[in-house]
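Every protein chain but one is kept in place in this view of the complex.
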Amino acid sequence: MKKSMLAGIASVLIVFALNLTLKSDTDASFLVVLLVFNAFAQGIIALAAAAQISEGNWLSPIGNKLLSMWWLQLLTPFLFVAHAMNLAPYPWTEHPPNAWMTEGLFVARNVGVLLLTAGLAWLLRRSTLKKSSNTTRIAIFYALAFVLSQTLVAMDWLMSFEYPWLSTMFAPLQFVEALFLSTGLAAVIASVFVQKGDKRFLPTQVDAATLFLGFSLFWGGLFYAQFLTIWYGNIPEEVAPLARRAMVSPMRELGILSIVTMFPIPFIGLIPATPKRTPAAVRLFFALAVFGFVLQKIVILMPVATLNPIILIVSGLALTTTLVLAVGDALAVESPMPNPQEHH
Amino acid sequence: MSKRWAFDDKQPFIEKLRERVDSGVPPERLDTRTPFHVHEVEEILKIPESPVRFFALAGALLGLFGGLGFVLFTVWDYPLLTGGKPIFSITAFIVIAFETTILLGGVVTKLGFLHLARLPDVHSILNPEEHYNQFVIVEEGGDEDLDEEGQS
Partner (left out) sequence: MTTKSFGDRLDLDVLAAMKRPSGLFWVALTVSSLMFITGLACWGVQIARGMGVAGITHPVGWGVYITNFVFWVGIAHSGTLISAVLFLFRARFRSSFNRSAEAMTVIAVLTAGLFPLIHLGRTWFFYWLFPYPNQRQLWANFRSPLEWDVWAVTTYLTISAIFFFVGLIPDLAIVRQHATGLRKKVYSALSLGWKGTSKQWSHYAKLYMFLAAFATPLVISVHSVVSWDFAMSVIPGWHTTIFAPYFVAGAIFSGTAMVMTLVIPMRKILGLEKYITVDHFERLAKVMLFTSLIVSFSYAVEWAMAYYSGNPYETFHFSFRLLGDYRYFYWMMVLCNSILPLLVFFKKFRSNLKLLFVLSIFVNIGMWLERFVIIVTSLARDYDPNNWGNYYPSLIEVGITVGSFGMFFTFFLIFTKVLPVLSVTEVKEQQS
């Protein structure tokens, strides 16, 4: 068994231990880490699926490498169960408002969809290795499952902390963020080879960095659309949750920092051609985006939950180690290189 | 006096162009007429990157600051409260600034292109030269009397 898989299993055990011992009835620390992990675990396969569906061979040098990390999605249902062992932090648990927002159904539907997505990720991986004619069909099913899963992540895991506040844009923001971070990771993976001198990966690095820039802009646009609608409508029930985050320190400053690191900095920084071709630049903007993403989730959760630094740091380190080791193992996986004339 | 070579295909055209440059003809004396954009011509004739991009940047910046500045001026000039929104409603004005950035960016880029490409070319409008899908090399000046194949 690979080191990364062992690390994954160990991480799950550590997370269970932390949630059983240290998690209080208002704590949401592990959720921050879970959101980041899930975004990568599902997003990298979604990226590979999108490349398959659109017949773009820009991703082919690293496509198999990304697909080899499908097994990360097997950890997510367990990690979610660890989080869901104590749902007291959610405000709707005490008096479920309707049949949909009940603890049993909450856990069942999320675990079910996570398993479905993991199963389709495995099928996609297997079908790609076999070069099966069904690969595109499976990729389409995975994409649909990914959207469904990320919608539940947005609505159930995160948005319901502010129940009954809702934003229909929350779900698109969630899966766009997952794709955004995954394109950054794809660019970073390609940059490892570029740095070693293998210029065959340079077009992939540049293309992934361009997509990363595009998703950064797309995310910025969606975020602005959500903000504008709430700001303009000025409905007290909608504005209050936003005001709790945008008008009170330190959330206000952290919130601005998270937006700036996810949109203007990567977007403006990656417009010129040179940074897209430079491994260090690509990694810097990716790191800033991940930092911004983590901050954003903290800002969303801070007014409505407590954050235990021990759970945050220990589970964060455990799952980051798993992810880094998984990427390390993936780097060794063979991927077909496109014919230079066929690039695009 | 100019010499011309006309080709029915791209490849022999590129080879001939390369040959003329390699034989010592300064690229400034060479020009082409092609039915579509041939990237190799720019490499062979060492044509620098088009400055159209500067017009694009200038137009976009003019649109961004001009548009936003104008809108802010109008609300400063007549500070009328509407919908309970602040006088300087930057959130709302971003939309206008975004559109004016693209509007002026596009218009100025187009004007820059017309200037750089020397269009409209009145002489060519009145006396158009037609090549009917041929790839043509035009060599200006030169003292040698070469017995190259070609058509004028």
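Miscellaneous remarks
Per-chain residue numbering starts at 1, and chain names A and B are given in the order in which the chains are listed.
In this text, a residue touches a chain if its C-beta (ideal position, glycine included) is under 8 Å from a C-beta of that chain, and two chains touch if they have at least 3 such contacts.
Here the structure is a predicted model, which means the values were calculated and not measured.
The residue touching the chain not shown here, chosen from A:Q52, A:S68, A:S167 or A:T204, is A:S167. Interface residues of chain B facing the missing partner chain: 8-10, 31-38, 41-42, 45, 47, 49-50, 52-53, 56, 60, 70-71, 74-75, 77-78, 80, 82-83, 85, 89, 92-93, 95-96, 98-100, 102-103, 105-107, 109-110, 112-114, 116-117, 119-126, 128-135.
Touching the omitted chain from chain A are residues 97-98, 100-101, 140, 144, 147, 151, 155, 164, 166-172, 217-218, 221-222, 225-226, 228-230, 232-233, 235, 344.
Note that only the chains that are shown with their structure count from here on.
A straight line joining the Cα centres of chain A and chain B is 42 Å long. Those residues of chain B that touch chain A in the shared complex are 83-85, 91-92, 94-95. Partner chain B is touched in their complex by these residues of chain A: 224, 227-228, 231-232, 234.
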